[in-house]
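The excerpt is restricted to a subset of chains, each kept in its original location.
Letters A and B mark the chains as written, and numbering starts fresh at 1 in each.
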């Protein structure tokens, strides 16, 4: 613990705070620490969360369950204009591991490498975009992802989104690196949500880093308004 | 069809009616016939029900699903004071098959044989009690049964019933003949509902008729008020 504290404070110039009793009670966890990451995003790590086995999960939309557990909640894709600093913080201080890289090329003159990191069997819990994202209102988070158990649960969610006139920012498609079949939609907060199924997982004993030239094997056509 | 019609009309002295368009539309089925059984209970048989695959099943109580499909909705236990007549109608006219018999003995002087019948893999869709049931208000139906996928879904239902002050008429127990683990509760209509899990099914190619001296292997203790 001490070496991690030193890394936080001395190497990454970040100060963290331990959660007090009201915060723990509010979060329903046994312990947590919080800090602000290199891009000014507040972050919390906890242990000992509440399990509610006395209250079975009930989804008003009929979703059988989300893929969480040892894969965590899902993933987030953040902009990280100072990629060196962010990579140092997440990879060297927090211990994420590189999964792979996707080279994104927009026209002949503009391209960059997205980097995907994992901290559990989920292919990536964090991905970093080394440039600002030009969404209508610039956000530090490009999107977060939630994963369900079946393709139908993705399809039904797409139906509900369309019925509610929520902008679909990318059609159904499969990603080249995590093999997720998903669509993207706008959230009221200005960033997007990816809703998917069928991703492969990472086993560090066998995983080999690769690179991709495209983000999607098929589909994921972005609407003109959101590309 | 003609031979069945004759059996209905001539042998069992029962007249049946074909459902008309409004009734079919109301039931959401392709066709149905209806009649009144020997104990004056109205009965309907249909084919071609609506399937709603575009609307996933969502239970506000978090039930993952009921055991239905080729086992039908569940089962009913009816009083049949004229057992010969009822047995003729259900077994010989409608084609149900005997699963087994439970001899119910109440004290040294009063006892009778309950008969259990199946028309699909469910152990019994119908059981007949050859005496009137002395429930507070005499009913022709003793109880109906609904089956869920897991023991926990039975346990959670028991919690909800107790929290709602619904009378639990029999505690958790396992039946000797269908091996169902279940509890019983009173319904507002005056008959009971059995809510269970884990019943065995009948395969007519191998099934052998047996008899039992008790209804339950363990549990199913009836409250004094409802015994």
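By definition in this document, a residue touches a chain if its C-beta (ideal position, glycine included) is under 8 Å from a C-beta of that chain, and two chains touch if they have at least 3 such contacts.
No experiment lies behind these values; they were computed from the predicted model shown.
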- Of how many identical copies is the complete assembly built, when 2 are given in place? 8
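Here, only the chains that are shown with their structure count from here on.
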- If you fit chain A onto chain B using the CA atoms, what's the rotation angle, as a multiple of 5 degrees? 180
- Task: Give, as an integer number of Å, the spacing between the C-alpha centres of chain B and chain A.
- Result: 50
- Task: Quick one: which bits of chain B touch chain A in the complex? Just the residue numbers, please.
- Result: 55-62, 64, 152-153, 156
